[in-house]
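One protein chain omitted, others in place.
Moving on to chain A:
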Amino acid sequence: MAAPAAGPGTDPRQGAPGVTTPPKRRGTELLMLGFAVLITLAAQTIVDITVTGSPSPEIATFGAWFTGLWLVAHLVVRKVAPYADPLLLPCVAVLTGLGLSMIHRLDIAANALGESVSAREDAPTQLLWATVGMVLFVAVLLVVRDHRALSRLAYTIGLVGLVLLAIPAVLPSALSEVNGAKIWIRVAGFSIQPGEFAKICLVIFFAAYLVDKRDVLALASRRVLGLEVPRARDLGPVLVAWGVSILVLVFERDLGSSLLLFGIFVVMLYVATERASWLLIGVLLFAAGGTVAYQLFGHVRVRVDTWLDPFAYYPDGGGYQVVQSLFGLGTGGLFGAGLGGGRPDQVPVAKSDFIAAALGEELGLFGLVAIVVLYLVLVERGLRTSLVVRDGFGKLLAAGLAFGVAWQVFVVLGGVTGLLPLTGLTTPFVAYGGSSLVANFGLVALLVRISDAARRPAAPPAPPAPKLGEALTEVVKP
């Protein structure tokens, strides 16, 4: 893909006399990354001292590795996306670091009790996945020099996304099923959740598709009861997205991905067309699909029933996880039991699906809210990028990716706290799970790339005017 003349990496206005370039803020990013690493190392040390009485010798190796990871990320961003948002990486670093610390803490708990079947350490594995994720991050930034190039490949990327989504449904259960959800590819000891990558591919496709079609979807409408209602034939795309979500639900028994994809699509449709009727249509379709799924599928019914009254299914039955999680959050109270001071291992699968409950127990409401606010900052930076960037595809892509993170956090935390039925989604960046972590690093790379384009000073027009040096044009967001 040939980069346009004024591609990233070359700043035509740099060094021009009398021109103020907007600040790049890479120093801020480095400082915040340092802070993030400090918090992670503090968490690890506190866990070790609280549980075993002395810091473990591995902390030096871990610290060096973790620091190296973010240093590499920072240097690459400095090189190829110098105007990128300074807060995206630090937020991700803190969340990843907290996740690693909590997984390490749960490792210790499992090994101390001898409950662990294989007595394996999951934290080093997760660190390895973070490294793989960082490789993807760097690769995305190096390969995608201009996010608009992606819109030209959108249909291919969309197809790849659909294939990734469909693979587990087609594979035999032995290769694809874990705990009742057929969302895995298990090859040679590795488990990959292709849906995590499919999510990003589909967001790219949605963005490109909606930029193309939004005029039709937004303008051809009738006014009914004060609401702009689209024509019946324009309902096609939303019905297809809905159908795919239902298929995922039926064949992969994966409530989470189904909800995630449909939610992202409806919101992107809304962002693209500014028509609130799409949200209403989405909610109605969701209600219809949810009701039918509840009637037809046992696994959905179990989830909803345990959500409505978890204590009725405790201690035997589907309510065990949620109730243990609620007990944990309750024990944690406002300030938590302190890192290493609680019993978060009492919740089944605390490392992946229920890591938010573990964090809530040990850091308390104050700690959990801090984590939610970190997600909020991440999402805010994404949405801000979407506002500032000047091309429609970039706007929709950034909005879709940022909303995807927000929606996922909402659904996961809702499940853990009993607000929503359990869905089996993972907390982005924090939860144990290679695919989720790697895919989300790729997602952040895309956001970094778009935010670089958004904050970069406007490039002058192609035929250089004689007064180029005194260029003053800059875009100020509304």
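The rule is simple: a residue touches a chain if its C-beta (ideal position, glycine included) is under 8 Å from a C-beta of that chain, and two chains touch if they have at least 3 such contacts; residues count from 1.
As a working rule, contacts and distances are computed from a predicted model.
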Considering only the chain that is not displayed, what protein name does its UniProt record carry among "Phospholipid transport system substrate-binding protein", "FHA domain-containing protein", "histidine kinase" or "Peptide ABC transporter permease"? "FHA domain-containing protein"
Which of A:53, A:172 or A:315 touches the missing chain? It is A:53
The listed residue (A:259, A:363 or A:425) that touches the chain absent from the view is A:363
Residue among A:74, A:104 or A:148 touching the omitted chain: A:148
Considering the complete complex, identify which of A:166, A:198 or A:339 is in touch with the unshown chain. A:339
Name, in rising order, the residues on chain A that touch the hidden chain in the full complex. 4-6, 18-20, 22-23, 25, 28, 32, 35-36, 38-39, 42-43, 46, 49-50, 53, 86-87, 90-91, 94, 148, 211, 214-215, 335-339, 341, 363-364, 366-367, 370-371, 373-374, 377, 380-381, 390-393, 458-462, 465, 467-468, 470-478
